[in-house]
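Left out: one protein chain. Kept in place: all the others.
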Amino acid sequence: MSEDKNKNIQDINTPDDKFIHPENKPRTVISPEGEEIHIEPLRDYFLEKRPEVIQPKSDAVEKFLNWARAESIWVLGFGTGCGSIEIPPLMTPRFDAFRYGVQMRPTPRQSSAIIISGYLAIKTLKRVIRVYEQMPSPKYVLALGSCTINGGMYWDSYNTINRLDHYIPVDVYVAGCMPRPEALLAGFVQLKKKIKEGRAEGANEYAEKFDWYKGNQKKIINDWNMPDYNW
Amino acid sequence: MNDIIQDITTRFSVTDIINKRENLTFVTCRKENTISLITHLRDREKFTHLVLLTAVDWIEDNLFQLTYILNNPTKKIDIAIRTMIPRDNPVMESAHRLWEQVATYQRELKEMFGIEFPDSPRLNEPFILEGWNEIPPYRRDFDTKKYSTETYFPRIGRGTNDPEEYMKSKLYPNDPTK
Partner (left out) sequence: MDIINKLLFVLLGLFIILNFGLFMGVSMRKIVARVARRNGVPFYQPWLDLIKLYGTRDQISHGIMFYLGPVFRLSGGVGIFLFMPLIFGSQYFNNFSFAGDLVLILYFQFFGMLGMALGAGEGGHPYSAIGISRGLSQFTTIEVPMTLAVISLGIQYNTLSISEIVAAQQGGFQNWTVFTNPFATAAAMLSLLGAFGHSPFNLVKAPNEIPIGPPTEYHSTFLGVLQTNAAILHVIEAVLFMNLFFGGAVNWFELMLKSFLIYFWSVFVGVVFPRYRIEQSVQWFLKVPLLLGVIAIIIYM
């Protein structure tokens, strides 16, 4: 990896000083031995490394793996906005998403897909970014409802984003306000088709256009107190 | 209900008494008297439950209106106390010593309207908005549409329809009278 790729892009937009808790402000302290130490509590546990583009393996292997990935979609149990109420019925006898190989996982580390189920407030977007970056690649994003497409009924709100694809790469949109669970199932079928064709490379796209995504994210998240990439 | 109102009228000189329902009365009180009136209602008249605390922005009169709604669970009556505070210097005495949960309402009002409640716990912590740089968003001089357009990448080509006009044009395209 070249030198400037390692460059910390926190410099694009440092968080406003007033949003950092006094305990977390960078400062110089004097140790019991009388030594002066400069500390930055916020950065202590940060791993400041950018995501990398991971090239797919050879065609036949990748096709086989993609088939397995498509048939075993592990969805993170994380709901935002009003659409989160549409996810639990998916697992009930009436809709039974298990038939399609869709299973819920409780932690981002073990899941390969995330459903953004509706409007995203700025506070939630921050959490979504953290969760999305923690998921292992390849990862897929399913955007549910009009709010993720153009803001929906909250298009002129001061606190909800309008277009999700400016902040994280989206694989499949399911339009509606709210879409019913059947529509969500159709979205899953669409996602499987996309994965099998090898077009669902959202994680690589995120790594390629990382600066653009980070710039957009930092434009609205003023109290940025997490690493630039949450490994 | 009526004797309570008469009592507090003489004691605290409340004005603008409006009977909304049989069991709900709105009164207006001066800023200095408000907390003592609420304390009196809570301790003497057994209005032990605070229903809500909210604010209204009267930008034309340069005033904020605070509304405390109190409930008496035994008599099943509500009383709403309105008080006006100046918009230029919005400071109100905190009521968190009467009910602890008022502190949360006051945090919200501080964030959404910028009303100060000195001594209220955790007042300056972010409640819903994290890292908000603008003027408080519930103030009426804050243009939320303009802010959204400038900040959140509006999707080009998004159209809106008035439902009534739209259905008329769909159902009766040739009859403008309907």
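Going in written order, the chains are labelled A and B, and every chain counts its residues from 1.
Here is the rule we use: a contact is a pair of C-beta atoms (placed from the backbone, for glycine too) under 8 Å apart; a residue touches a chain by one contact, two chains touch by 3 or more.
Given the structure is predicted, the values throughout are model-derived calculations rather than measurements.
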Chains in view touching the one left out: A
Option touching the unshown chain, where A:P26, A:P136 or A:G198 are the choices: A:P136
Missing-partner contacts on chain A, residue numbers: 54, 64-65, 68-69, 71-72, 77, 92-93, 96, 98-99, 101, 103-107, 109-110, 112, 136-138, 203, 231
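By our rule, only the chains that are shown with their structure count from here on.
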Residues of chain B defined as touching chain A within the complex: 126, 128-134, 137, 142, 144-145, 147-149, 151-155, 158
For the chain A and chain B complex, residues of the former touching the latter: 15-16, 19, 121-123, 126, 149-151, 155-163, 166, 216, 219-224
